[in-house]
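Quick one: this structure, given as structure tokens, is what I'll be asking you about.
Note that one protein chain of the assembly has been removed; the remaining protein chains are unaltered in position.
Order of writing sets the labels: A and B. Residues in every chain begin at 1.
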Amino acid sequence: MSERKLRLAGVWALVVLALLVPFLFGPYRVGQFTLVLVYAVAILGLNLLVGYNGQISLGHGAFFALGAYTSALLIEKADVPYLLTVPIAGVVTFVGGYLFGVPALRLRGLYLALGTLGLAIALPQLIKRFDGLTEGTQGLTVEQPTSPSWLPFADDQFLYLLTLLVAAIMFVAAWSLMRSQAGRAIKAVRDGEIPASTLGINLASTKTRVFALSAGYAGVAGALYVFAIGFVAPEAFTVTVSLAFLAAIVVGGLATIVGAVFGALFIEFVPVYASDVNDALTGVIYGGVLILFMYLLPDGAVGLLRRIGKLVARRPAAPEPEEEEEERRPAVAPPGRGVPAGKT
Amino acid sequence: MRRSVWVLLLAMAALLIAGCGRDEEDGGGEADPGITDEEIKIGGSYPFSGPASAYRSIAEGAKAYFEKVNAEGGVDGREINFITLDDAYEPPKAVQNARRLIQQEQVFALFNTLGTPNNVAIWDYVNKQEVPHVYVATGASLWGADPNSHPWTIGWQPDYVTESQVYADYLDQEKPRAKVAVLYQNDAFGEDLLNGFKDAIKGTDIEIVAEESYEVTDPTVSSQMAKLANSDADTFLNITTPKFGAQAIAADAKLGWDVLHIINNVSASKLLVLEPAGLDASQGLVSTTYFKDPAGPDWEDDAAMKEYKSAVGKYSRLNPEDPFGVFGWGAAATLVEALTNMKEPTREALMEAVRNMQLKVPILLPGIEVKTSGTQDGYPIEAMQIQRFEGENWKLVGDVIQAPHSGGS
Partner (left out) sequence: MERFIQVVVDGIATGSIYAALALALVLIFSSTGIVNFAQGEMAMFSTFIAWGLYAGGVPIGLAVLTTLVLSFIAGMVIERGLIRHFEGGQELTLVIVTLGMFILLNSLAGWIWGFGNRSFPSLFGDATFTLGGVRLTWESIGIVAVLLAVVGLLFLLFQRTKIGLAMRAAALNPESSGLVGVRVGRMLMLGWGLAAALGALAGVLVAPRLFLDVNLMGSVLIYAFAAAALGGFDSAIGAVIGGWVIGVTENLAGTYIDFIGADLKILVPLVIIFVVLLVRPSGLFGTREVARV
């Protein structure tokens, strides 16, 4: 079996497992997996920006929050049918991401990181300031979607499957984008801006669009989050969320599509296990596991799977062009090292 | 292509088979879940990690009480199994903890969940599941305001509206024309106290002349303090949590701002606030309390206090002078009383006992009782006493002030 077929089989296996979940587990676990899917969408969006396009964002929690509040407010205050709030949240955050992406073009590396961090800090404050609209620190409870009577599913199963459907659409969209011409352009920008521009790629347009798209993904995830949890408050959207997403893309595997799922599994389940082991040492265990993970699997979970795949494949196929592209280290030093002129 | 078809068929088959195999987690119809002849399972969600982790002492105090009760034979021979989960003060984690406790651990009741947003996040769900959601660890007036909407939920401590009423009463007596400057935390806790105070001073000659807020994520409140000190207030109302309370006291002293300084109950801890800020700077501070001070000499020989300190020493890592531990202990004592008074081992019976209680909890101040009178009474404790810091300790002042909510709800 070639490596490519192995990969395909792997993805199919994942899909099958995902479909089985609501029927194998009770409502609590299913709820956890629903959240995993929610996070996976946001993490995928961030990976588009960071892994595939070489930018950085420490503020995706803000877009996540923006999407969540958009959905929550539309459902509770404007009686908009909940399904409709998903694309609306996506559009709102897409626009927000675009508006931020334009001035952010001037920022690189650490400075862009700070700019986005500023967003993450500002948003909870703005939510509190406009508490007439958002209910501020009290938080806003949202009626969660229930399983329609013509479907044989329980509420938690329905919610999971609905989230799975939306997540699948988002994943397939990202995957086909990355395989397309536009995807190559996005990756080219990451690998070297100046060479990319000599190839005729419009840097500014590509970068802002990717920023907007990745924000849109976070916004869609935010809306799904509202369905899953049924409550929004500024305390739920602190800087911790943005940092967790960042950790997740590295844990899952930078510049991978499926990695987002593993990253989401990590940030959802490891803290719970850590606090089960010893609630006085939760952070020590979680931080320790994170460091260990980076030590053992610097390419993330998907990196590990790929290595296993290479070993298992009986007939190593000729290296396929797109694989090489994704695994290659950027030829030019990643921007933002503050390196003055004269670097060899 | 053929492979994909196979996989799909396999998947569908697996789905069909597995479809019947899901373990349903709601129990049968006999006894209520979480209670057997041998044990009662209680669930709690607390911030064991994260920015609010200082409050984990509350959980430790409660656990110590349950251990003590278990050592004495439990409640009617049933051992209390207190399952606590960490939510890091994050609402989504609290939601998941509530689900886990109710669905997976099958607890009999949720007890002492901490934090206003966390409890708001879960109370719709918990009430829908008809699980007792008792003695939540937050002073928001929300829990008792409309018992009909969430009949399974009830608070415990004197809520922030009661507390601010007590401050207003005190000021009305001592300084009827007080001009007050307020520092408050910009969240549900701070706003509740501030708004409660504003309501309480309506119709009096007390005036708020300056207001400054701060965020829990701010490093320091020095600029807010400078602004407040610059106003023409003669009274300072300090609505903060411990770290910022200490900063405010220290800033007050440094600025030489010599006004009547009222500090809210959460920050009235000698251990966590006054000692770090400096006992000299803390002279003359006024606050309220409703339980016996573990750091003061007044209750050293008190039987209830001795029992508390010995249990805490035996069953926890708590510093015996930490007042948050006493809080947890008192709430736990109330729960055990309700469990003892329960007429049947059902959740409804528990709520009935909770809603019809008149209890003297030994660790509370004499004159302060846990009292509920029926389903419309959402506030178990509605009394506090003023205390003033003199020398090295808090000294109780005057009498217990009853500050019941108007209209009984």
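We adopt the following convention: contacts are C-beta pairs under 8 Å (C-beta built on N, C-alpha and C of every residue); 3 or more make two chains touch, one makes a residue touch a chain.
In this text, all values refer to a predicted model and were calculated from it rather than measured experimentally.
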So there's a chain missing from this view; which of the remaining chains does it actually touch? A, B
Of the residues B:Q247, B:T288, B:T334 or B:Q385, which one touches the chain left out of the display? B:Q247
Touching the left-out chain: which of B:Q104, B:Q173 or B:T217? B:T217
Touching residues (missing chain, whole complex) on chain B: 49, 51, 53-54, 56, 186, 212-215, 217-220, 222-224, 226-227, 230, 242-243, 246-247, 250, 254-256, 271-272, 275-278, 319, 322
Determine and list the chain A residues touching the chain excluded from the picture. 50, 103, 106-108, 110-111, 113-115, 117-118, 121-122, 125-126, 128-129, 194-195, 239, 243, 246-247, 249-251, 254, 280-284, 286-291, 294-295, 298, 329, 332-344
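Throughout what follows, only the chains that are shown with their structure count from here on.
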Whole-Å gap between the CA centroids of chain A and chain B: 36
Using the touch definition from the top, list the residues of chain B that touch chain A in their complex. 3-4, 7, 10-11, 14-15, 18-19, 21-25, 48-49, 84-86, 88-93, 95-96, 99-100, 103-104, 116-117, 120-121, 124-125, 142, 186-188, 191, 215, 217
In the complex, go through chain A and note every residue touching chain B. 5, 9, 12, 15-16, 19-20, 22-29, 31-32, 35, 121, 125, 128, 136-139, 141, 225, 229-231, 233, 235-236, 238, 240, 271-272, 275, 279-280, 282-283
